[in-house]
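See structure below.
And now, subunit A:
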Amino acid sequence: MNARDEILRRIRAGVKDVRRGAPVDVPWRYGQPTPMVDVVGRFVERVEDYKARVERVATPDDVPAMVVTVLADAGVTSVVVPTGVEDTWRQAVAAAGMRVVVDDPPVGKAELNEIGAVVTTASVGVAETGTLVLSHGPGQGRRVLTLLPDVHACVIRADDVVSDVPEAIARLRPAIDERRPLTWISGGSATSDIELARVEGVHGPRTLLVIVVG
Partner candidate 1 sequence: MNQPGKGMRVGLFATCVNDIMFPSAPKAVATILERLGCEVIFPTAQTCCGQMFTNTGYFSAGLATVRTYVEAFDGFDYVVSPSASCIGSVREQHPMLAEQGTGSTHASRHDRALLQRARRLAERSYDLSEFLIDILGVVDVGAVFPHKVTYHPTCHSLRVAHVGDRPLRLLRAVRGLQLIDLPDAYTCCGFGGTFCVKNPDVSVAMASAKAHNIIATGADYVVAGDNACLMNFGGLLHRDRASVKPIHLAEILAESRTS
Partner candidate 2 sequence: MNATTTRVTSRDAARLTPAPPPGLLEDSPVFPIAAKRELANSQLRNNLARATETIRTKRAIRVAEVPRWEDLRTAAEAIKNATLRHLDDYLLQAEANLIKAGAHVHWARDAAQADQIVVDLVKASGVDEIVKVKSMVTQEIEMNEALEAAGVAAWETDLAELIVQLGHDRPSHVLVPAIHRNRAEIRDIFVEEMGRYGTPAPDGLTDDPAELTAAARQHLRDKFLRARTSTSGGNFLVADTGTLVVVESEGNGRMCVTLPDTLISVVGIEKVVPTFEDLEVFMQLLPRSSTGERMNPYTSMWTGVTPGDGPQNVHVVLVDNGRTKALADPIGRQALRCIRCSACMNVCPIYGHVGGHAYGSVYPGPIGIILTPQLRGMSAPVDRSLPYASTLCGACVDVCPVKINFPEVIVHLRHKAADLKKADRRPHMETLVMGVVGWLFGRESRYTWVTTASGLVGRVLKAGLDGRQKFFGWLPWPATRWSQARDLPIPASQPFRRQWKKRSSSPGRTPEGLSSHDRDTEVRP
């Protein structure tokens, strides 16, 4: 018997006693929001808790200038952007004197490792946990883009910020059905492996900059 059949046989033999029992009731209502007064306010507060910089702008027109500001403040000189990012953002960054590389054709790992920052959008923001979720479509690009550069500037629409994980999961279902990868980002990379002292910045971007639009 091959391993697959043998494991399946062992499972079926092992659970015989409960198999025919009544189905297990999962006492949980999926996809429900978590009540909170100010979802975007909570999101900002919770992302800042991770020592990330968060800026709010009123309209999409304000984004290019704010992108330039946060990147310049972080001392960035070179930026990579995925395809699908607004042309105006790219132009503003270039106009500010930073070198801009578009990931088309795909940039190699070694080159990416030398680029200072990446600018992307995000698909969903989770207020309660201060999390950004990227589903790596247009404007978000390949996973590696937000991994090797040391600064990640991420622009999210206020409408895309939800209260908590269940709402986020519900919004991400279509992306999962399209088999797109998801990256959940809560602050910059961090470790507590040495005496449980938190150190910000290990392998992923050490600086996270978030711009909330609207």
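As a convention for this text, contacts are C-beta pairs under 8 Å (C-beta built on N, C-alpha and C of every residue); 3 or more make two chains touch, one makes a residue touch a chain; residues count from 1.
On the choice of candidates, all candidates are chains of the complex that A comes from, given by their letters.
All of these numbers come straight from a predicted model, not from anything done at the bench.
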For subunit A, which of 1 or 2 is the touching one in this complex? 2
In the complex, go through subunit A and note every residue touching candidate 2. 2-4, 6-8, 10-15, 17-19, 21, 23-28, 30-31, 46, 49-50, 106, 109-110, 113, 126, 128-131, 136, 142-144, 147, 164-166, 168-170, 172-173, 176-177, 179-197, 199, 201-205
